[in-house]
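Before I ask anything, here is the structure I am working with.
Apart from one protein chain that is not included, each protein chain of the complex appears where it belongs.
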Amino acid sequence: MTTPELVSSGPVIPVPHRVSAIRRETRDTFTVDLRPPDGLPVESFAPGQFNMLYAFGIGEAAISISGDPGRRGFVTHTVREVGAVTTWLGRLGAGADVGVRGPFGRGWPVAEAAGRDVVLIAGGIGFAPLRSLIYELLAHRDLYGRIGLLYGARTPGDVLFRGELEEWSKSGWVDVHVSVDRATESWRGHVGVVTTLLRNLVFDPAETIAFVCGPEIMMRFAAAELLRCEVAPGAIHVALERNMQCGIGLCGHCQIGPAFVCRDGPVFSYDVVEPWLAVEEL
Amino acid sequence: MVDAAALEALPSLLRARGYRVVGPVERGGAIVLDELASWDDLPRGTTVELGPGAYRLRKRPDEALFGYVVGPQSAKTWLHPPAVLEFRAERSRGRVTVVAEPADPSPVALVGLRPCDLAAIRVHDHVLGDGPVADPRYRSHRGAAFLIVVDCAEPAATCFCASMGTGPSATGGFDLALNELLDEDGHRFVIEAATDAGAEVLGALATRPVPLDDEVRVEAAHERARMAMGRRLDPGRARDVLRNAVESPAWSEVGDACLGCANCTMVCPTCFCTTVEDVTDLTGDHAERWRRWDSCFTFQFSRLSSGPVRTSTAARYRHWLRHKLETWHEQFGESGCVGCGRCITWCPVGIDLTEEVARLESATPESGDVA
Partner (left out) sequence: MKSIPDLLADHPFTAGLAPDQIALLAGCASNVQFDEGAVLFRAGAAADRFYIVRVGQVAIEIHEPGRGRLTVETVGEGDVVGWSWLVPPHRWLFDGRAVTAVRAVALDGACLRKKCDDNHDLGYALLQRVAAVVGERLSGARLQLLDLYGRRAEESA
């Protein structure tokens, strides 16, 4: 018999953070900056990781970090209002408290991108974890070859991070192409499926790494298109969405095949997940 | 060796060492695990008759204390409890504070576990205790627990521990192991300690050396038990069968039979899934988070904001069986099944996983060709 271990705050107990800023991105999506309590540093994170955000007494939601990993002082999430917790978060004002557990999961394999061309394909709210990755890439821009971003949104009004898109594009750091599924004539950009934009990018398939995040069907088509361009399946990385509750691989909800998405993902190399995604209701 | 009468001191010896003593007691027509006030609480002269969807207590012709096999509960109830308060949170003038609920530190002594139960604890050690992020509550309960196993002499029709390599006799992982002997030479137990804590308790009991004849009798009982197993499952073969059966049409048949009631996952000693429930009081300023057992058979288990991933019962059964017998190997290097047969006994429609594996094997061609 040994002395029972005390349960420390650890990964199970949310730490109350304060909303330092909240801004609306689109009609159903907002970005919130959360500051840790006085004296506590912001947990460092890898782009692609997520936090569990706790709405007092209501529940938790797994939300990827969308902010610049180089920024200290607060952690940033871009959230789409789809349920009770995210709707509650969207109604908060500066100064409110939000519980945070994390960061959890394995992020984008940024180190593997060194010396290669980088193709980023984002769909909808899937842009959020890629935004964080883009900040990371731009902090060391000379380490990488060409960086291309293809971003698909539902309508022009749903396009996130317009300011950044313009800035990255103007600076020439990133070759940005945005497409929407439906538009009226006031939209002067592309209309159509985001994957068709791939032909607008210049990249060397043999020396390319691709990072894809969006709805699962969109990721499958994006991967198929990248494979058609002869990017290796192991060089394509996708971020999966499953029901993540504990964040540490102990509750079982996010299992797909032999993986717990919260712990072994959410970012997986496509050659690993392709057979799983092919099976209905796996 | 200890005489049955001398073993009656065991609960008080354990209590004197700070343990809550839990063991098999008869309650509501079943043998459940509960606090043992005294050795007399054990179900003396009782046995069980098990089958798919069937569990009946029967009188034994003798006075055996452990003459039955597993009941609906296992060590899981005590080491990975069904409901745990994780934390309390308060909101006062807009500020939120969260206070972790300490793990219940009172150590438990589990009396009358079976070798398959010990195997299940080992499985949980790998799942909940050894991972990159362990469950501190499990480690706390587990580290404090005192485990007393009883080897099985009379397996039930639903048992298949011999083929899973987890029984009928325990080879380790216990503090004390008992083998019950009851014949013309009297009622007695061969007792063995595997830990210092076990040896210390053993030292406080009135023991005598084991006669050679009794050693032979125990060996013979194990051998008879091995031969009497009602079912069998080869864990390696089951894994291979399931690997090749992902898209088998046989899943829809079991999906039609399965009620999705989640009984199998509740009684399974290795199923570990949990969910959390956040609640507030009427003022809305005092919140609690409870962690509760969950089951992959519930409709909402795999839900995304758009809906559940596994909407059909067939897909949920497939997920459970593949995890238990196939993907568990990839995650934890072993099978997630210990051959206790509980899921067969407590399935209201009598679905038998050993039969399902056999059916999948015959329904699934080795290659992709269908003749």
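Things worth noting here:
Going in written order, the chains are labelled A and B, and every chain counts its residues from 1.
Everything that follows uses one rule, which is that a residue touches a chain if its C-beta (ideal position, glycine included) is under 8 Å from a C-beta of that chain, and two chains touch if they have at least 3 such contacts.
What you are looking at is a predicted structure, and each value in this text was computed from that prediction instead of being measured.
Among A:Ser169, A:Thr196 or A:Ser269, only A:Thr196 touches the chain that is left out of the view.
Residue positions on chain A in contact with the hidden chain: 28, 82, 123-125, 152-154, 158, 179, 181-185, 187-193, 195-196, 199-200, 214-215, 217-218, 221, in rising order.
Just so it is clear, only the chains that are shown with their structure count from here on.
Note on chain placement: the centre of chain A and the centre of chain B lie 39 Å apart, centres being C-alpha means. On the side of chain B, the complex with chain A involves touching residues 17-19, 86-87, 89, 91, 94-98, 100-105, 107, 127-128, 131-133, 135-137, 139-141, 143-146, 197, 246-247, 272-276, 278-280, 284, 287, 294, 296, 301-305, 309-312, 315, 319, 323, 327, 330-331. Contact residues of chain A toward chain B in the complex are 1-16, 54, 56-60, 82-83, 95-97, 99, 241-243, 245-246, 248-253, 255, 257-258, 260, 263, 279-282.
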